[in-house]
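Okay, so here's the structure we're looking at.
For this view, one protein chain was removed and the others were kept in their places.
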Amino acid sequence: METAIFLIFAALALGSALMVVTHKSPVYATMSLVVTLFSLAVMFVLLGAPFIGALQVLVYAGAIVVLFLFVLMLLNISKEEHQQEGQTVHRWVALLGAGAFIGLVVPLLYRAAQPRNAGVLTEQFVSIREFARDLFGRYLLQFEIVGLLLLVAVVAATVVARKPPAAPSGAPGADSPVSEVEP
Amino acid sequence: MSLPNSVPVSWFLVLAALLFAIGVAGALTRRNGIGIFLSIELMLNAANVALVGYSRLLGERTGQIMVLFVMAVAAAEAAVGLGLFIAVYRQRRTIDVNRLNLMRW
Partner (left out) sequence: MQFELLATAAKMALMLGIFILGVAPIMLWVERRMSAFIQDRPGPNRLGPLGLVQGVADAVKFMFKEDVTPAGADKPLYLMAPALALIPALSTYVVIPFGPDLTVSGKTVPMIVSTGSAGVLIFLALSSLGVYSLITAGYASNNKFSLLGGIRASAQLISYELALTVAVLAALIPAGSFYLPDVVAYQQKHLWMVIPQAIGFLVFLIAMFAETNRLPFDLPEAESELIAGFHTEYGAMRFATFFMGEYISMTALSMLAVTLYFGGWTLPWVHLTGWLGAIVGLAVLFGKVSLFMLFYVWVRWTFPRFRYDQLMRLGWKVLLPLAILNFLAVAVATLAGWFPGVG
């Protein structure tokens, strides 16, 4: 039963990941990313991390990707433009690189994880209480640092994305949705 | 909720590697800035799957906690990166990375 779930959602994740990197329209690519993230959340639950799975949907699929969509719509970014010269070589190099990576890493990972048995999932491993105990106990310093990082990111994003103060004479036209819509 | 281990962890790791490779190919190939960003998010997620996989294999919860931090960092990076995109778009009216070449030699 679990194998079936794994195979279905792994296929879904890989398929939508391919859509993410190949589809011409950025909006479709973003929606495919949502499907990928959701499938990966299922993977996390299968691996005994339901908290992480729920957080993946809540944070990643429910907020970060929405941010992507916001920016896409505000900037009114339509489909990608036509292929330029040099693009085909680019593509083959990238594919070759990815293929080499797969060929090197995949057998390594497979063999590395093989002989060891993962053991039975215990209630203790899955429990959120124990997770919180680890997070606020052993890793408290890292937790606080990440909080600081998020604060810095909020300030930085606000400063970087806001409208420039007094527009000089060479400013872009006022017909852009970016300068008008400030949600 | 004691589930038997019917799916070997190595399968999850292989999935993570494949996803990472797809992400790398996308990051190198896409011309749309947002497309590159999406590929980067894909790579981060692949790393997350590998982390949780190893956490399961070793019976330690460290991997899961790292995943939490990775998600937070990804959120921060997405926010600032998209802010940069907005700023760049204001100036140059495009986010096609082939055209954002002011700093090229």
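Each chain carries a letter (A and B) given by its place in the written order, and its residues are counted from 1.
Heads up, the rule we're going with is that a contact is a pair of C-beta atoms (placed from the backbone, for glycine too) under 8 Å apart; a residue touches a chain by one contact, two chains touch by 3 or more.
The model shown is predicted, which means the values in this text are computed figures rather than measured ones.
One of A:I5, A:V57, A:L95 or A:L149 touches the chain omitted from the figure, and that residue is A:V57.
Taking the whole complex into account, subunit A touches the unshown chain at residues 27-28, 31, 34, 50-51, 53-55, 57-58, 61-63, 66, 69-70, 73-74, 126-128, 181, 183.
As a working rule, only the chains that are shown with their structure count from here on.
Annotation: 5 Å between the Cα-based centres of subunit A and subunit B.
Against subunit A, the residues of subunit B that register as touching in their complex are 1-26, 28-32, 34-35, 37-39, 41-42, 45, 48-49, 52-53, 55-57, 59, 61-62, 64-65, 67-69, 71-80, 82-87, 89-91, 93, 95-96, 98.
Within the complex formed with subunit B, the subunit A residues making contact are 1-3, 6, 10, 13-14, 17-18, 20-22, 26, 29-30, 33, 36-37, 40, 43-44, 46-49, 51-52, 55-56, 59-60, 63-64, 67-68, 71-72, 74-75, 77, 80-81, 84, 87, 90-91, 93-95, 97-99, 101-102, 105-106, 109-110, 112-114, 116-123, 125-126, 130-131, 134-135, 139, 142-143, 146, 149-150, 152-154, 156-158, 160-161, 164, 172, 176, 178-179.
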